[in-house]
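One structure follows; several queries about it will come next.
All protein chains but one are shown at their positions in the complex.
We call the chains A, B and C, going by the order they appear; numbering starts again at 1 in every chain.
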């Protein structure tokens, strides 16, 4: 079981709610994925409309909502957004995202740490999206974040574990769950993330932008389970050479 | 469904029977993997002993036995071994392996093609283990092989899809099933093989040499399903850049 | 020509001075590399000994000394060390290194930015060692750093451009020279760094720990030139397919 803050989850796959063709498709993909936690951007909520069409289907499902501050460029913006999100969604859980860069949506390490520290003091359960920086992850942990969410590659790039060498160090050093977020574009990427010891992964674009999001959600679910199971069972070590095999000649000669 | 020659299989994971600590463990891993086809080396059969301990548990399971000619160094040896195997196991199915090299067990393209051609004429259902060579695979197909089994990396190396660029060409050009064999060391490798369009994978060392072969067999099974499902659903394309995201500022300003 | 702050350099290879078997070997390797800038750790200077044996040979060469703050764990320590170094070496040039982590010597993004900002105000020419974090590099540039020095892999690991995807974004966005530092273990790694657009590279372990540091220094020098030249000339694009070739049959038929 994955434990984050005071909650436990049997699924180690988190989903994003963006880019789906319709709320119905999102809802079906969420169901197919077996996820128990879904992130959604505060800016996509229509706070003034009681019947907004993204939040209702999410609320109807038995999942942990994880509002995020996507679009925030500073700690101040993120904190303000966090307060709004807590009020609107009635949860202190928060995916902290601060990315001043509009092209690659790369997270800002300075503002993220600053905001994380304050949000923890304000009672939030903070899961920060961050670069695959081992010292930054350690510091986010030290200010009280409930997990860290280092990126595998640029958001929406589907390029997989481009930061693998850094992620391995982060996983080795972390004492909070490491959730690899961004860039996972195929089930094999998610399995590889779990095999290197991630506690969970977050996937959005690869599912939402697939030709069949519902089926793809199921594929990611299986891959996450496969990778986690392999990590627990212990992968066989990599070898340079084959184990010597006895020649068939001996066998044939012995007939 | 995977169709090879005149048979269909719902599982796309083939297993090897070598390197297990005991026949019991092998049997349990096979069951956990859901595989419907298991390869075993003729040279490991104790043909003169009615109660040999490798074959009996395999026969008791409802799976296709795929005897292999591991250890053969020439086409002649392989053909002789194939005849023995057909007689002993009462099946024309054959994994053709000819590897003169004892260090890496690399297959011999010349002897393999020579043997394949003759074995097809002799009525065998031939699945040749071969290097990841697109022209060789095409020729093996042309002489009547029921599938081709190009290597991902050296046998037992667990290094994954080291020959990926060649495998992609092989899959693109093949009209028989491509079964990626050798080198797959983790469920993520198996998923990646399926995502690039392999019809199936064969795994042995990574399961048998795992700390927990039974659990690992289940992990590979899931990963193969995940990769195949993703291939069928259509993976999202790789992007260099993130899709531009609307800034939170606009949202906050609109409140 | 590489321009950093108010100086120009014809060599784009920077060297570290650590791990050499002797000062003589270091001196010879520096000469063979053609470098015009060498970094040295303040902590290795023996400030109280006029005839210390690391500094003298460096001073005798016509190169820019680049003292570094290796071993500093906080901005405060680094600034104090920088002041000592400026006094001792009579240069405001500084490689800023702050790494609280003794195992991988990973740089601290927060303390590094904090120190960089203050050191710039104190008149230093600051070249910060940092993680391959695009936003951090942009911020270091904005506080006035003369260059940024993102890591390719862990210091001393010789693993090459493990952070390649992030380095490409950094190079694309930078307006100051990007000097790739740490992890470059072979001339091919240095060439690849230059081909992706780095302004320079810094190499230490791969030269100093080589069986023949002097010869290896020359090899790195050539590789840096080769990579830079290729970048300027324009690399041919990557293709999936071969260009169709005319069959020999037509030629033979025309004879």
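One rule holds in what follows: a contact is a pair of C-beta atoms (placed from the backbone, for glycine too) under 8 Å apart; a residue touches a chain by one contact, two chains touch by 3 or more.
If you're wondering where the values come from, they're calculated on a predicted model, not measured in any experiment.
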| item | value |
| --- | --- |
| Contact set of the excluded chain (shown chains only) | B, C |
| Residue of C:14, C:116, C:149 or C:219 in touch with the missing chain, whole complex considered | C:219 |
| From C:128, C:156 or C:177, residue that would touch the chain that is not displayed | C:156 |
| Sole contact to the chain not displayed, among B:133, B:181, B:195 or B:212 | B:133 |
| Contact partner of the left-out chain, one of C:112, C:131, C:163 or C:205 | C:205 |
| Residues belonging to chain C that touch the chain removed from view | 19, 42-43, 47, 69-73, 77-78, 80-81, 84, 99, 102-105, 154-159, 185-189, 191-192, 195, 205-206, 209-212, 215-216, 218-223, 225-227, 229-230, 232-252, 255 |
| Footprint left on chain B by the chain that the document does not show | 99-101, 104, 106-110, 113, 131-136, 138-139, 153-154, 159, 162-166, 169, 173 |
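Everything below uses one rule, namely that only the chains that are shown with their structure count from here on.
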| item | value |
| --- | --- |
| Overall pattern in which the protein chains touch one another (line/ring/star/complete/other) | line |
| Chain nearest the global centroid, as defined over all protein CA atoms shown | A |
| Longest centre-to-centre distance from chain C, chain (CA-based) | B |
| Angular offset of chain A relative to chain C [C-alpha, multiple of 5 degrees] | 180 |
| Distance from the mean Cα position of chain C to that of chain A, given in whole angstrom | 33 |
| Whole-Å gap separating chain B and chain C, where each centre is the average of the chain's CA atoms | 45 |
| Touching two or more other chains - residue numbers and ranges from chain A | 99, 104, 154, 159 |
